[in-house]
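Okay, handing you the structure first.
Only a single protein chain was left out; the remaining protein chains are all shown in position.
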Amino acid sequence: MKKYSFKNDYSEGCHPNILEALIKTNLNQQSGYGDDDYSNEARELIKNKINDPNADIHFVSGGTQANLLVISSILRPHESVISAETGHIFTNETGAIEATGHKIHGIVTDDGKLRPEHIQSVLDSHTNRPHQLKQKLVYVSNSTEIGTIYQKQEIKELYEFCKSNDLYLFLDGARLGQSLTSEINDLTLEDVATLTDVFYLGGTKNGALLGEAIVITNDKLKEDFGFHIKQKGALLAKGRLLGIQFLELMKNDLYFDLAKHSNVQAMKIKSAFQDKVFQFLSETFTNQIFPILNNYQIEKLSQNFDFYVWKKIDSESSAIRLITSWATSDEIVEDFINEIKAL
Amino acid sequence: MKKYSFKNDYSEGCHPNILEALIKTNLNQQSGYGDDDYSNEARELIKNKINDPNADIHFVSGGTQANLLVISSILRPHESVISAETGHIFTNETGAIEATGHKIHGIVTDDGKLRPEHIQSVLDSHTNRPHQLKQKLVYVSNSTEIGTIYQKQEIKELYEFCKSNDLYLFLDGARLGQSLTSEINDLTLEDVATLTDVFYLGGTKNGALLGEAIVITNDKLKEDFGFHIKQKGALLAKGRLLGIQFLELMKNDLYFDLAKHSNVQAMKIKSAFQDKVFQFLSETFTNQIFPILNNYQIEKLSQNFDFYVWKKIDSESSAIRLITSWATSDEIVEDFINEIKAL
Amino acid sequence: MKKYSFKNDYSEGCHPNILEALIKTNLNQQSGYGDDDYSNEARELIKNKINDPNADIHFVSGGTQANLLVISSILRPHESVISAETGHIFTNETGAIEATGHKIHGIVTDDGKLRPEHIQSVLDSHTNRPHQLKQKLVYVSNSTEIGTIYQKQEIKELYEFCKSNDLYLFLDGARLGQSLTSEINDLTLEDVATLTDVFYLGGTKNGALLGEAIVITNDKLKEDFGFHIKQKGALLAKGRLLGIQFLELMKNDLYFDLAKHSNVQAMKIKSAFQDKVFQFLSETFTNQIFPILNNYQIEKLSQNFDFYVWKKIDSESSAIRLITSWATSDEIVEDFINEIKAL
Partner (left out) sequence: MKKYSFKNDYSEGCHPNILEALIKTNLNQQSGYGDDDYSNEARELIKNKINDPNADIHFVSGGTQANLLVISSILRPHESVISAETGHIFTNETGAIEATGHKIHGIVTDDGKLRPEHIQSVLDSHTNRPHQLKQKLVYVSNSTEIGTIYQKQEIKELYEFCKSNDLYLFLDGARLGQSLTSEINDLTLEDVATLTDVFYLGGTKNGALLGEAIVITNDKLKEDFGFHIKQKGALLAKGRLLGIQFLELMKNDLYFDLAKHSNVQAMKIKSAFQDKVFQFLSETFTNQIFPILNNYQIEKLSQNFDFYVWKKIDSESSAIRLITSWATSDEIVEDFINEIKAL
């Protein structure tokens, strides 16, 4: 029998509502390239939720694609982007951003979160113009790659700092659902739209087969974005596939229900580890947790479950990464908690 | 009531078998990024059909993506690619190839097909090294963007010319199914694999929701291709979506049945026009036809059907483009033919 | 004894005034990177000559460098440039422009000169947005690569067309001196500045060791240009080398005297061929001429002189290219004319 995998949140297909919608709409003829009825309807739902009828919304296949599209569409050749060193663009996208010609200034942080002082330090060390790059964009992720989230006040300070320093703020929302439904969150989707220049809502890690919804709220960044999508090979002929999914996810807040479910399942597992007084690599309140186990315990849990050994702590112990998803059932969580209790 | 559209072959969703397979496999946990069971099984089916167990096969979302990936992975900065001016990469991909740093030498042809003498002429006018580019790759499409197809002897001559001139041959198969099932075709899929260095099988225009299968047969082009896929934002987390579709399309030759169906429907319509002694912009035997109609006839047909007016011939008449697909029903074709008869 | 070469206009070093100035200034300490006294003084002279105190002027090493800098600084990723197929950027710069990510639309012309209708035809065939590139820049050379020049009315029409179509006009002046001192010229340097958005004055082919002076007159193109120069490796630490040369060339109109000298020498040779009723590949009035000779005559002239056989006309004859320069002496011209007379 196959082990259950906590390796990531994209191991299954998609939420059943999406499959149903695909079936129901399958033979309706539609315009190609994102100008279909479903995509347009999905755009309206998102605009309503962020209360911005003028936002531009583009659906693309995945996070790396969204990141390289947004960043390369904004920056001129001599401009650069600032990110945490843990940022997905800095370390896990095979140089996708640099391949479009732009440097990423990587910043060491404690918790994966950028703060104004981090950005200021980059600006301060890049004053020797024209021998050094001009910083123009700040990239953050929410939730971050290590499971932490931004509070409203933190995003607000970042955004205001950016506006004072002629920088754009871009928020990677590959796991935006999880961050906005975290028990410690105080941001709304509308806040995210108001306090950034561009962001995206991740579908791939929250119940879709594929798809991220890029939302551009700053007028200066809207022009000609469609050209970039096509040029980078990101324009699907059957854009309906993306539109139908976001339509289903946005209807009745399914998107947030699925994200919350994944958080809740992770928090249950977290509690079980806490009850046994395990330590964690970082304190998280979303669908990723990083408990530290000794080698024997890791081996034991590995017998029935799959997960990544994330970071070696010492010769005796390591942090593991456990990720839950919209599809993680109560039954599986219960089984796993029983194994934790038995450690 | 909505008009029926002959505008393209990606107006509907996908073949029902695919939807069934998506439902059946939905909750099976799978590895991400194309290393799932379905993708691996689909790869095996393709390898069998081309009789090359060592081929490397990668599934990506669309044609522009496949084109830019293959071309940019092959060429070094000072190397260029040769294409017909009607080639999709030359004119309809928003400069996707140039955006990766490479020039396309566009060649005027009668019928969208490259011949050795075309390539020779480019080589002859680029001998002033290092002031001129080094040509390294030839790009062809089958069927071409204007519906014509290559005969086996033609591809063979091209391939041999390329081998004699240290050039790679890349075949864009966005509509490969249609070409291989055309009534005048004498190529097999195995021939295509043997007589090129790399090609792809298009799914988007032949019954899939999205997806092209890149097949690399030349060992020199295989190394590290996965890095390029990731870097260009083309690596789907849920690669299973592509694998499942190609698995269904390859099983029992569904791929070829669907392509043939689209050809047959187009040929029926072509006959109807021929019966009325209409002329055509080019002679095609695939799922695209370009009859020349007068303005009145165009207006008349437009009342119940959608299509592109492709090229103005004179003030009185234009060529229109009609495309059929795997989903074009006999009933629709019959209705349309009746309208042709009534012209 | 070595043959005299008419192969190009960069076979010798530089005008003696420049060497003298290098010696005289050699040990003066100066700021680096183009902010030295000589460069600033040279900028003032040029601004005076074009009657534009607000022009931005940057000195760089060569023509390809100037072309790639200007073009890549202007265009966003999805924008393209239009050029004659004979344009230096299209065919003789090893894909330098495409290497910065941008397509050049090459246009077939009779005489190397672009006209509004050429540009209009590109615009007309690129209306399928976002699947096709957005044209943003027009590139012309004066004199052209085949020795022809633009009349004032022609440049004016081009510029006005560009302004009406949201296009920038860039003039490559690698041989601008020769064009402006041609016997048929009616343009002034100030006209060139007024009727383009950016252009450059070529030094390399007119008496300098190296150097082109890029002049940006359109305010929108001025910002941050220095960053591009540095990024592309074009910023000389000892920018004084370029400044000193342009200072000498601009003083007392040496630049124009040298250019005129090269034209006059070519025209004398042209007359000698005309006297013998030779035909020419194109009619030129600058320092390049393309007489058509039979094979025997070519062999004969080759005994004492070097030149390129430019284009085969038929099995019996070819056009040759003869280029004169600031350094071509009266004596040499006389010798050569004597050989022509003897043919």
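Each chain gets a letter, A, B and C, in the order it is written, and its residues are counted from 1.
Operating definition for what follows: a contact is a pair of C-beta atoms (placed from the backbone, for glycine too) under 8 Å apart; a residue touches a chain by one contact, two chains touch by 3 or more.
Since the structure is predicted, the reported quantities are computational estimates derived from the model, not experimental observations.
S.K.: Which one, A:E98, A:D306 or A:E339, makes contact with the chain that was left out?
M.R.: Of the candidates A:E98, A:D306 or A:E339, A:E98 is in touch with the missing chain.
S.K.: So which of B:N17, B:S72 or B:T284 would be touching the chain we can't see?
M.R.: Of all options in B:N17, B:S72 or B:T284, contact with the hidden chain holds for B:S72.
S.K.: Which listed residue, C:G34, C:P77, C:G95 or C:P291, touches the chain dropped from view?
M.R.: That would be C:G95, which touches the missing chain.
S.K.: Which residue numbers on chain C touch the omitted chain?
M.R.: 2, 4-5, 8, 10-14, 16, 19, 22-23, 25-32, 61-69, 93-96, 99, 204-205, 209-210, 227, 230-238, 240-241, 327
S.K.: Considering the whole complex rather than only what is displayed, give the residues of chain A touching the chain that is not shown.
M.R.: On the chain A side, contact with the omitted chain comes from 77-78, 80, 91-95, 98-104, 106, 125, 128, 130-133.
S.K.: At which residues does chain B meet the chain that is not included here?
M.R.: 72-73, 76-78, 100-101, 129-131, 133-134, 224, 226-231, 235
Definition applied: only the chains that are shown with their structure count from here on.
S.K.: Going by C-alpha centroids, which chain is farthest from chain C? Tell me that one.
M.R.: Between chain C and the rest, the longest centre separation is with A.
S.K.: Looking at every pair of chains, which has the largest contact count?
M.R.: Result of the pairwise contact count: A-B comes out on top.
S.K.: Go ahead and note the Å separation of the Cα centroids belonging to chain A and chain B.
M.R.: Spacing between the chain centres: roughly 34 Å.
S.K.: Could you please state the distance in Å, as a whole number, between where the Cα atoms of chain A are centred and where those of chain C are centred?
M.R.: Here the centre of chain C sits 51 Å away from the centre of chain A.
S.K.: Per the centroid of Cα atoms for each chain, what is the distance between chain B and chain C, given in Å?
M.R.: 43
S.K.: Identify all positions of chain A at which a residue touches two or more other chains, and write them in rising order.
M.R.: If we look for residues of chain A contacting two or more partner chains, we find 227, 230-231, 235.
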